[in-house]
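A protein chain is absent from this complex, but the other protein chains hold their places.
Moving on to subunit A:
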């Protein structure tokens, strides 16, 4: 046994260690100081995030079932930062609602296990590891979605999520079995060599794609999204919409650009249709949402449709653009969810009408929300614009001008509903607006990081070039 192998997967091991540390820490924390659990968790995860920035060599270990390279490593860091922001933003909620009921440790364990699953999923070198990672990342979220046990709607969300997820991974597994049947191996590097375009492989691919589409909530597999987002605690909805979706997009992209590359003539058309359907349905349904969580759910469906514009290319440009966009999307969406969470926690209000006149009472929160929405809508100079522009450039580089045209039509539709929220906050008057309140330090920090990200990620161009260099690994 060569122990240096374990050093190469130190991110996974460190996260596992943190999870276990938190599990035992409950014994040592006195009952009167239960909130220190939150501080401990944030502190430990902060260290984990910082350690992640040290270089890890490219490798393929355990007979090729676990692999990592600079892009995968970079993406894990992005996920880490996302989860870190999420922890900061939900610290108050956890402290008030969760720790008080003695369920704090479990919350962190479930959250970190799910993240660990994502690590394994995107680092997988064979379908077995991939599948284990997929399950490990999904099952804890279902428990988390049902975490507010006193609310019926939360349990409903949990059940909906677990049923859809189980069906989705079943479908995926079915697809994988076809691939195994045609190629005789579950290892990616074996499959790449023998895969040919025949009916069985295509069927296998489509089933596999459908399974992952559930996680990314692409149309027509998006039905669970709005209900689960609405019912689940906001932290969990936020996690589902950015971290979980981001990781799923990433692995789907890697697999499509490597082992399914010979099928590109098939999946080009598939992605084309799914992208259009996802954008249009996501956007049109978002138009009339009143609940902010449902609103963001449909907006995140539409955003997934835009991501597919990068996926359709199958080139290095596509890879780089998707990673870049997902990174920006994580920051923008976390900012939006952060504001919704802050308001919901203080006042319990989650409807768009409640936001009327918010700027007059809480200018800072309104500005953060506006920046986040402009970034999601793709308005310069905030980062979302650059992300979207490059996605469109990637699609246009393959000559999909019509698709780009329909996508920009969708950008305009989406601008309408993003502006509705801006209108509520800045223009509308309200007889009893949400009163002024001060956020605690963690929430402020969480929102501040997202704002810096939204402003800096687009203007700081070397970052994109860096990602582009890393993306060479998969093409």
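In the analysis below, a contact is a pair of C-beta atoms (placed from the backbone, for glycine too) under 8 Å apart; a residue touches a chain by one contact, two chains touch by 3 or more; residues count from 1.
Assume contacts and distances are computed from a predicted model.
Novice: Out of "NADH-quinone oxidoreductase subunit M", "Multiple sugar transport system permease protein", "Protocatechuate 4,5-dioxygenase, beta chain" or "Extracellular solute-binding protein", flag the one the UniProt entry gives for the chain missing from this complex.
Specialist: "NADH-quinone oxidoreductase subunit M"
Novice: Using the touch definition from the top, which of A:170, A:184, A:220 or A:380 touches the missing chain?
Specialist: Selected residue, touching the omitted chain: A:380.
Novice: Out of A:396, A:445 or A:473, point to the residue that touches the absent chain in the complete complex.
Specialist: That would be A:396, which touches the missing chain.
Novice: For the chain left off this view, which of A:209, A:426 or A:442 is in contact with it?
Specialist: A:426
Novice: Could I get the residues of subunit A that touch the absent chain, sorted low to high?
Specialist: Residues 317, 320, 374, 379-381, 385-386, 389-390, 392-393, 396-397, 399, 401, 404-405, 408-409, 411-412, 415-416, 419, 422-423, 426-427, 461, 464-465, 468 of subunit A touch the chain that is not shown.
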